[in-house]
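The complex appears here minus one protein chain, its other protein chains still in place.
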Amino acid sequence: MHVRFDLKIAGRDVCVRLERLDDGFVAAWVDDRRIEASFAAVTKNVLYLTAGPGSQKVCLERTPEGTYVNVKGATWLVRDAHAADAGRPRRKGGAPLQREVTPPMPSVVVSVLVEEGQEVEQGQGVVVVSAMKMETTLYAPYAGVVKKIRCSAGEKVMPGTVLVEIERTGREQER
Amino acid sequence: MHVRFDLKIAGRDVCVRLERLDDGFVAAWVDDRRIEASFAAVTKNVLYLTAGPGSQKVCLERTPEGTYVNVKGATWLVRDAHAADAGRPRRKGGAPLQREVTPPMPSVVVSVLVEEGQEVEQGQGVVVVSAMKMETTLYAPYAGVVKKIRCSAGEKVMPGTVLVEIERTGREQER
Amino acid sequence: MFDTILVANRGEIAVRIMATCREMGIRTVGVYSDVDRHALHVIEADRAVALGGSNPAETYLDIDKIIAAARAEGAQAIHPGYGFLAENAQFARRCEQEGIVFIGPPSDVIRDLGDKTLARRVMHAGGVPVIPGMMEPSSDIRELVQKAEEIGFPVMVKSAKGGGGKGMRVVETPQACAEACEAASRESMNAFGSADIYVEKYLRSPRHVEVQVLADASGKVLHLYERECSIQRRHQKIIEETPSPSLTPPVRRSICEAALAAARAAGYVNAGTVEFLLDEEGGFYFLEVNTRLQVEHPVTEMVTGVDIVRRQIEIAAGMPLDLDQDDIVQRGHAIECRIYAEDPMNSFMPCPGKVVFVQEPKGPGIRVDSCLYPGCTVPMEYDPILAKLVVHAETRDACIQRAMRALREFAVMGVLTPIPFLADVIASEAFRRGETTTDFVDDFIEGWTPDVSGADIVALAAAIHLSLSRERTVDGHVVHTPAEYSPWLSLKGFRP
Partner (left out) sequence: MFDTILVANRGEIAVRIMATCREMGIRTVGVYSDVDRHALHVIEADRAVALGGSNPAETYLDIDKIIAAARAEGAQAIHPGYGFLAENAQFARRCEQEGIVFIGPPSDVIRDLGDKTLARRVMHAGGVPVIPGMMEPSSDIRELVQKAEEIGFPVMVKSAKGGGGKGMRVVETPQACAEACEAASRESMNAFGSADIYVEKYLRSPRHVEVQVLADASGKVLHLYERECSIQRRHQKIIEETPSPSLTPPVRRSICEAALAAARAAGYVNAGTVEFLLDEEGGFYFLEVNTRLQVEHPVTEMVTGVDIVRRQIEIAAGMPLDLDQDDIVQRGHAIECRIYAEDPMNSFMPCPGKVVFVQEPKGPGIRVDSCLYPGCTVPMEYDPILAKLVVHAETRDACIQRAMRALREFAVMGVLTPIPFLADVIASEAFRRGETTTDFVDDFIEGWTPDVSGADIVALAAAIHLSLSRERTVDGHVVHTPAEYSPWLSLKGFRP
């Protein structure tokens, strides 16, 4: 009897198959790697895990977003690979690749730089938002015409909310 | 509508009647004292309570024995007055007044000083137990005859367990 | 001594100030915005006053509300912390008018030192080396370009009133100068209401070294030695240390003397910090005076043994400094790492949210100034600083080792933090060698990626934890899986 977890960690899919889970002992496959380990659930948030030559304290907290795991100061968010949204690809040093005008974090709108009906270039600034003393300009992801402005200065906005709808005028839009 | 709690705190019975418990506000009678206070349940273990001119952080943890409460470094055990055992009277600087030969804390039996059938005086040492590097002698609570010895050296024993049964030979025993 | 102090701030600094107040037997009044209702600085205060609203402007920056709260709660003094109203001369003046003691320098000192060219003139007159450049501001582009040519390129164009990088730009060539001055002047006008700018020499890869000073009302001025604060991202310090690995003993003596001269020239009272830029040849130049408690004050507290907040309160209460310069000795080495809610993988973008778990490091030589608790909210409205890890040890090497241990034992979950990045910076050869210039982070982040070699163990731990749903743990708690995240049935009793 196996129990299988399809997890998503740091953008990578990891499959964990538990073969045995006795009191204090686990035998598992993590992808193609065989791991046998002893463990103790010290508190509801702390697991003490001995795998191979070393032991480590692992802190865990389950949330609706997934399980947070901390080992040696580094925090990982472990999600169910099926439930997790595919995840936006991220570039180091750059904002997530956006296809919509939406804030990267909960923010307050500082100013809207465009008007409805206005034509915009790809990369043109359309909205300025502010979070934690830092202003960020959101850019048009493609050239087009501003169809609808869905926010106003002073408003609190969340990631995922489209602040400005832009109708694409580039080649892809032609049918 | 009132909700009433009969509590036992530091050996004293305290009756708390809550008259109102809104989000963040409480009005209550504690015995004959009227208290109105605001509060916030900051975490499941921390209550922030403002009563009168000052505020305090209160730590609480519920256990089967009762609710532990900590204010300014002092811990209190708050029990349901009905469920709580009457509580042994305690004297400062002395062991609890015992009517039976039972250890005051979880201990290991070091030695049994009497034998079954032996006559003992009130106050005579009958068992020596050890806990946390400290040895304690348990004494006969009254004069009598040792009827049964219920422990042996090296055994772990708990408070409430009667280690030596003594049949009373004093006047009270005469019918 | 005051019996009640209002702390006009939030976060870790409010908590830290209240700790010293409690030790001094002083009642503390906290203030809070709507989103800070359950913030740690509220829980730690003896009394907390709601300001109403959440924007900084309507809460921690609202002078009328702060003064009213102090009046209502009978506070004789206000500690402004850092940020918000800490360097606002108008607020200090208002306190003076209301008969409430502002724990900081007199309002006119704050005002004078806030005007950048005025501060440069004061320092120059006081014998403090300043960066070569203009001593009077101007909005005349021709004059500005001419001065730039006299100074020699590259130059820095700066707003005379500004701060925070606004209206500030580096000019490398004479050709680009006029346009840069015009733009800077325009930005300065928009941001600060004044077109006045000035030009000074631009130092490449400087180090940022500052000196802590204490001055009492009688004119006694002491320094508490320097702090090296070169490790910055977005012009904001993230790692500070003392002693500075870049000062030779003679330069240390000179820079501390210069700081004393600066404090005297400005008529300074209370705790302040004189900032300098240090060039590659060991020359140093006055940058500005921070007329407040610094974020990084704890490293100085650890190596000098002086409680700076206690001294601030005593000085504000009119007590003399009962120390002499010889009593103040640097002992050992201290490093501070700032723990922000931010994403080092994404340009250090701030990450507000809810902290679901926190475990702070402890043990010998470790101090954590923090506003964290499990379940606390990190609001989007304010600066994202969560905590400061401060470590102290006998030597710089031992201090680096201690900082690495502490960072690896610092668990924050729910919001992103730069903890793994900080650990890698501290462990780097460049940091160990003391090669800390203001370019450090930009250079370091280039080649940095977080270590993901532990992913397998993390996956295994998560799987075990998920499997333990509804099982009792050692501490008698029951682990619950929220219904919306329970892909598997309870594994209670699961055996192979």
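Lettered A, B and C in written order, each chain numbered from 1.
Definition applied: contacts are C-beta pairs under 8 Å (C-beta built on N, C-alpha and C of every residue); 3 or more make two chains touch, one makes a residue touch a chain.
From a predicted model like this one, the values you see are computed outputs, not experimental measurements.
Although one chain is not drawn, the whole complex shows that of C:I313, C:V368 or C:L386 it is C:V368 that touches it. Where subunit A meets the chain that is not shown, the touching residues are 40, 42-43, 46, 48, 50, 53-55, 57. Mapped onto subunit B, the footprint of the missing chain covers residues 1, 3, 5, 7, 9-10, 12, 14, 16, 18-22, 26-28, 30-31, 33, 35, 37, 39-45, 47, 49, 51, 56, 58-64, 66-76, 78, 80, 82-83, 90, 92-96, 104-108, 131-134, 136, 156. By the touch criterion stated above, the residues of subunit C touching the omitted chain are 15-16, 19-20, 22-25, 38, 298, 301, 305-307, 309-310, 329, 331-332, 354, 356, 360, 362-370, 374-376, 392-394, 398, 401-402, 404-405, 473-478, 480.
The rule we apply is simple: only the chains that are shown with their structure count from here on.
Here the spacing of subunit A and subunit C, counted between their Cα centres, is 29 Å.
Our note on geometry: subunit B versus subunit C, Cα centroid distance of 50 Å, whole angstroms.
Of all residues in subunit A, none touches two or more other chains.
For subunit C, no residue reaches two or more other chains under the stated contact definition.
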